[in-house]
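Here the complex is missing a single protein chain, while all its other protein chains stay put.
Then we have chain A:
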Amino acid sequence: MAKRIEAYNVSSYYGSFKAIDNISMTVEPKTITALIGPSGCGKSTFLRSINRMHEVLPGARIEGRLTIDDQNIYDSDVDVTAVRRMIGMVFQRPNPFPTMSIYENVVAGLRLNGVRKKSLLDEACEKSLVAANLWNEVKDRLDRPGAGLSGGQQQRLCIARTIAVEPQVVLMDEPCSALDPISTLAIEDLMFKLKDRFTIIIVTHNMQQAARVSDRTGFFSIDKTGDPGRLIEYDDTQKIFSNPSEKKTEDYITGRFG
């Protein structure tokens, strides 16, 4: 089910601007990896490079190799849509489809993949909502607009939508930054649960969150504005937060905690 992701010397560009430089890292299956670092250091850019969402923006391109179970997702004969189905993504701001009901939102990905049978859709909808810890709250109003839920519920709806297509990897870009502490905890619990089935990579500005949920942590940084972001240190979360080998990591972490 879950797969290993390896990045080799990945550099991503917006036009002529190099946003990240030579990132190499390996993410083991069924782990949670946190990416931390100051604003603008390219965490989102790297995350979006993993499921080929980076290239959606005009002028954006990437160099290097990114493999999932040893297959380069940037090979010319690889189907982009298949990559994105395999590597799901949850965005910073909850983005349910505004015109769709809760039910339609959850099964949107399945419909895109040609699933038509009502019983299959119903089953997947319930299963995903249960997995996203949302079922009990919405089971009586599945036909209501998805955008009518609270922010935290919407984010869990988006998680349900993402996992409904049974991806191998789930990328989350600051999924809790718009949420209150209770909803944040709900989503952190959810991540632990999902870890059994998916490889998870999460970008977060919340150091405690990184320390709480992740197995491994990558610290990104830039030297000065205009420079590309680099992966400064990548290690077990324990190690990063107790005894980082890089001075920059330590400064960043203690700066935030102190």
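Structure notes:
Everything that follows uses one rule, which is that a contact is a pair of C-beta atoms (placed from the backbone, for glycine too) under 8 Å apart; a residue touches a chain by one contact, two chains touch by 3 or more; residues count from 1.
Basically, contacts and distances are computed from a predicted model.
Hidden from the displayed complex is a chain whose UniProt protein name, among "Sarcosine oxidase subunit alpha", "Electron transfer flavoprotein subunit beta", "Phosphate transport system permease protein" or "Molybdopterin-dependent oxidoreductase", is "Phosphate transport system permease protein". Interface note for the absent chain: among A:9, A:24 or A:81, the touching residue is A:81.
Residue-wise, the contact with the chain that is not shown comes from A:165, picked out of A:5, A:165, A:232 or A:253.
For the chain left out of this panel, the touching residue among A:24, A:71 or A:99 is A:99. Checked against the hidden chain, the listed residues A:9, A:113 or A:238 yield one contact partner: A:113. Although one chain is hidden here, its contacts on chain A can still be listed: residues 51, 53, 56, 58, 81-82, 84-85, 88-89, 91, 93, 95-101, 108-109, 112-113, 145, 147-148, 158, 161-162, 165.
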